[in-house]
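A single protein chain has been removed from this complex, and every other one stays in its place.
A, B and C label the chains in the order they appear, each numbered from 1.
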Amino acid sequence: MYFLFREAITRKEDPLMFSFANDYSEGAARQVLEALIRHNDEQSVGYGLDDHCAKAADLIRNAIGRDDLDVHFIPGGTPANILAIAAALKPYEAVICAESGHINVHETGSIEATGHKILTAPGKDGKILPEEIEHLAVDRMEEHMVLPRMVFLSDATEYGTIYTKEELTKIAEVCRKYGLYLYLDGARLGSALTAEGNDLTLADIAGLTDLFYIGGTKNGAHLGEALVIRNDALKKEFRYHLKQRGSMLAKGWVMGVEFEALFTDGLYFDLAGNANRRAEELRQVFRSHGIPFLMETTTNQLFPILDNEVVKKIEKEYTVTFWERYDDTSSVIRFVCSFATKKEDIERFRKSFDAIMNER
Amino acid sequence: MYFLFREAITRKEDPLMFSFANDYSEGAARQVLEALIRHNDEQSVGYGLDDHCAKAADLIRNAIGRDDLDVHFIPGGTPANILAIAAALKPYEAVICAESGHINVHETGSIEATGHKILTAPGKDGKILPEEIEHLAVDRMEEHMVLPRMVFLSDATEYGTIYTKEELTKIAEVCRKYGLYLYLDGARLGSALTAEGNDLTLADIAGLTDLFYIGGTKNGAHLGEALVIRNDALKKEFRYHLKQRGSMLAKGWVMGVEFEALFTDGLYFDLAGNANRRAEELRQVFRSHGIPFLMETTTNQLFPILDNEVVKKIEKEYTVTFWERYDDTSSVIRFVCSFATKKEDIERFRKSFDAIMNER
Amino acid sequence: MYFLFREAITRKEDPLMFSFANDYSEGAARQVLEALIRHNDEQSVGYGLDDHCAKAADLIRNAIGRDDLDVHFIPGGTPANILAIAAALKPYEAVICAESGHINVHETGSIEATGHKILTAPGKDGKILPEEIEHLAVDRMEEHMVLPRMVFLSDATEYGTIYTKEELTKIAEVCRKYGLYLYLDGARLGSALTAEGNDLTLADIAGLTDLFYIGGTKNGAHLGEALVIRNDALKKEFRYHLKQRGSMLAKGWVMGVEFEALFTDGLYFDLAGNANRRAEELRQVFRSHGIPFLMETTTNQLFPILDNEVVKKIEKEYTVTFWERYDDTSSVIRFVCSFATKKEDIERFRKSFDAIMNER
Partner (left out) sequence: MYFLFREAITRKEDPLMFSFANDYSEGAARQVLEALIRHNDEQSVGYGLDDHCAKAADLIRNAIGRDDLDVHFIPGGTPANILAIAAALKPYEAVICAESGHINVHETGSIEATGHKILTAPGKDGKILPEEIEHLAVDRMEEHMVLPRMVFLSDATEYGTIYTKEELTKIAEVCRKYGLYLYLDGARLGSALTAEGNDLTLADIAGLTDLFYIGGTKNGAHLGEALVIRNDALKKEFRYHLKQRGSMLAKGWVMGVEFEALFTDGLYFDLAGNANRRAEELRQVFRSHGIPFLMETTTNQLFPILDNEVVKKIEKEYTVTFWERYDDTSSVIRFVCSFATKKEDIERFRKSFDAIMNER
C-alpha cells in the first residue's frame, strides 16, 4: 500500500569504496567515449536535426526491423516519461500504472505537473496485470472521473523483474480493447532484453506498444534515452513538445553520437549483457550463503534480504541501497551491476562477504 | 482498493417520480429565494466586492465567533477545492486524502490539472486516519518524491459519516507536527454539524483547520460555497486565484445575498436539520424491515443494502443512486434527503416500501 | 502599446447614487426571476443534464436556426473562455487576439494558467484585423515557436465596437486558410446584435465561427453563458473539461431555467435592445453639449472624453468607470447601460449633466 523502498542518495563517497548503488555511477562505455572524441571537432546542426541523430535513428530502426518509427533523443528518463505521456493525453485523460511505477513514486509528481492524473493498481512483482487495467478502464463514471487513456509500464520493472511476451501481449490486447495507448519505459530495457528468461525482442516491443524508450543513461551513455514512436497519431508535431518541455538540447547531436556507437555492432546489448552476467555472479555469492531474495530477478538488480548487522559491515566497504525494512532484524538491500562492473569487482565482494559471513 | 461506487446520473426524470438521488435537486430555500426577489432591483458592485458579500462574511464570522477569518464565495464545491488546494501548494507539494476522497475520485482530475499530486491512504468509513497521514508524511525520499503539504478531508464524508472532535483534533495535531495544512471540504457541513453524534462546532472547525468551506449548494442555495481562511499565510492575494481559475463571478453578490439569508436566524442549520430528520425517518423505514446498512450514518445520506429485485421495484417510483454491488443478489443504494424533503415524502416512501416488502 | 484602461472597482456604493459602472449591477430580468420562482420546488437532475438545460439548448438552436450545435451553460465569461480555448488547443498551440482582448488583459493570466500562450496584434478599435492574423500565422519558426491555432475576438469588443458581417467573414476566411479555429466571446453579444449598424445574425456567427458564447450575465441572468459549439472536432467529451475546470455546477439547471426564459419570446434581444436604446439616449446627452467620444459606438457602452472637473462633479451622484487619461485636463470615462436601465435614469442624468455643464 505504501511505498517504503528508497534509493540510496549518499552525498559523499569514499573513493576507496566500491558502489553497487546504481548503473549510472560510471562514465561512458569506451566505444561511446571514443565516438565523442572522434567527432569532437566536427560542426553539426543544432537541436537534434543533425546527421548523427539521423544515423542513430536509422540504426535503431534497423535493430528493430521496421522503418515506420519516429525516434527522438531525450536527455533523461523523467523527461522521456513526461513527454511520452503529456504529448499523448488530453487534459482530462489519465495514465494507468502499478503502484510502484517510477512515474507514480519517484518523479516528484512530474506527470501531475503536466496536468494528468495517474491511476494505480497494486500489480504483482512490480508488474501491472491485464485484469487490473481492465478494471480501471471499466470502473468509470463518465465526466466525473478522469478517462484512462494510456498504460505505463517498465521493462525491467522497479523490482528488476521482466515481462514475458505472453504477459505483454495480454496487456496490449486489453489496451486495444479499451482504446488505451501502451507505453513502455525502457530505462533498463537492455538488461531486460538480455536477461535469462526473457523472450521479448525489440521488434516485439515496437509492435505491441504505441511508443517506448530505449534507455541510454543506465547502459553506457553519458545521457540520452531514445524514444521510439510507432503509433502515427502520436508522431505529429512531437518536436514542439520536445522544445516546450525543455528537452531539446542545442547540442542534441551529442546524444546522436552516443546512440550511434551504442547501436553499432550490438554494443548496446553487449553492455547490458555484461551487467546481467555480473549480477548473476553476485547472486551466486549470496546464494552460496543461503541468502534469500525479496524476489527472483535475472536482470542487473538484485534484492537480497540481509541481517542488519551484516548490512552494517558491507557498508564499510561498499555503497549499496537500502530498499525496505524486512523485519526487526533484517532489511532488503538493492545491489545493481552496470555495463562497467568487472569480474574482479564481484570477486572482491565475494571475499568481503565470505569474511563477513564467516565472522558470525 | 477500487472505487466502485457511483452517483446516479439519470438523464430523464419522470416528474411524477420522487427523487432521493441527491440534495441539489430542488431550488433555493424559501427565505433565500425571497432575499433574491427583495434585492433584485438594487445595484451592487461587481466581482464579490459588494455589501451583500461583506454582510454575509460578517454573519459567518459571527456564527463562528472570531473575526480573523477571510471569507470568499465560490460557485461550487469542485472550484472551491481547486482554489483551496492550488492556492496553498507549491508546484512540487502534494495533498493527502482518503482513497474515497471526492478530489481523488469524482472531480475528473481537477487537482492534478493544477499540477499537484494527490497521495492517498485507504482510510476507514470514508475518514482518513491520523496514522495514515503520519505514514505518508514520513515516507519520503527528498526531492525524488512529492512533498506532502496539505491534508484534505470532508465532513460529512462521501459515505455520510462524520468526524468527532477527538478525531479531528488528532488529525490537526499530526498536521501541525509535519507542517501540513488541514483543509476541510464542507459541502455537507450543515448536515454534519446537526447530526446525532456530532460534537464539533463551526468554531472548532475554524480553530482546527487552516481553511474550510461551508457548503451552500447542497443546503438551500442556488449556488455558492463559503471558503473560510484562518491561516494568515493563505489569505494574501487570494482573489487573484479566484479570478485566474474562473471562479470570480461578475454578479458575485448573488451568492452574498444567498449566504446572508442562510446565516440569518440560524436558517443554515435549520435546513440541514430538516434533511437529517427526514433521513432518520427514512432510516426507520428500512430498519422496520430489518434492512442492513453499508455503514451507520446520522447525516442526510443513508446506504441500505437491498435485494436487487426490491431495488427494481423502488426505481419504478423513486430516483435513487446505485452505490455499489454488495453480492450476487443485493446492492448498496444511496438515499439522500435534502432541506426540501417533506415529512409526507417519507410517508409516501414508507407506504411504497411496505408494499414492496409485503409482496415478497 | 500599454493597457491603460481600467474598470472601476468601487468598493462601496452610496445607495442613493446611480451606477453606470457596468451591466451586471442589477439582478435578473423580471421574466427570468419569475421562471426561477415558478420552478423552485421542482426536482431536477444535477450537473446540467436536466430538462431545463435541454430545453434552453433547443431554444438557442432554434434561435440560430440549425440543429448541429452543442450548447453548454457555463457560470461566467472567464470560465467560458478558459474552457473554449483550453479544450481546443494542444499544449504547444496558441491563441491570437487583439492586445486589448479580455483574455490578454483582464483575466489574470487564466489562459496562460492552462498552459497556452496568447499571441497579440495591435488591432484597431478593439478589433483584430485579418492581415494581423495572417501575419502571426505565417511568422513562425517551426518547433521553436508556438503554433497559432485559434483566433479569439469579442463582439461587442472591449471598446463597445462591433464587427460587420464583412469583417467577420474575412477573418473567418483567414482562419480557414491557416487552419485556425475562430472563437467569439459574446459576453455582450445581445448588445452587439441589436446595435445600430450591425448586420450579423446569430446564424451568421454560428456559421462563421467554430464556437462562440452567448452572454447571459450581462444581459439579464444571475449567471450563465451559453457556449455554442459548431465544429464537431470540438464537441467530443467536452463535459470532461467542464467538470475538470470546476465549471459544472451541481444545480446547473438554474442556468437552464434562466436561458429558457431569455430565449422565450425574444426576451434576450429585447433586454439588449433596451440597454442599447438607453445608451443612445445617454449619447445624445453628451452630444447636446458637444462632448467628443474616444470612439464611436452603438452598443451599450460609451466613452465620452470629459473634463476632469466635470468628472469629479458627476462622481458625486453617479458611479462611472475611469477608462484612461486623455490629456492633462481630461479623461475618458466609460458609461454602461443595462437591460435594467430605465428612461428615467437617463432623464435624471440629463438634468445632472446639464446643471454641471451650465455651472462652468
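Here is the rule we use: contacts are C-beta pairs under 8 Å (C-beta built on N, C-alpha and C of every residue); 3 or more make two chains touch, one makes a residue touch a chain.
Source: prediction; values computed, not measured.
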Among the chains present in the display, which ones are touched by the chain that isn't there? A, B, C
Option touching the unshown chain, where C:Ile37, C:Leu69 or C:Met145 are the choices: C:Met145
In the complete assembly, which of A:Asp70, A:Glu107 or A:Glu132 touches the absent chain? A:Glu107
Please identify, in ascending order, the residues of chain A that touch the omitted chain? 9-13, 15, 18-19, 21-22, 24-28, 33, 36-37, 39-47, 49-51, 75-79, 82, 107-110, 113, 217-218, 222-223, 240, 243-251, 254, 319, 340
Mind listing the chain B residues that contact the chain we can't see here? 47, 86-87, 90-92, 114-115, 142-144, 146-147, 237, 239-244, 248
Even though one chain is hidden, which residues of chain C still touch it in the full complex? 1-4, 6-7, 9, 91-92, 94, 105-109, 112-118, 121-122, 135-136, 139, 141-146
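By definition in this document, only the chains that are shown with their structure count from here on.
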How many angstrom lie between the centres of chain A and chain B, each centre taken as the mean Cα position? 42
Rounded to the nearest whole Å, what is the centre-to-centre distance of chain A and chain C, using the mean of the C-alpha atoms as each centre? 52
Do you know which chain B residues sit against two or more other chains? 9, 107-109, 113
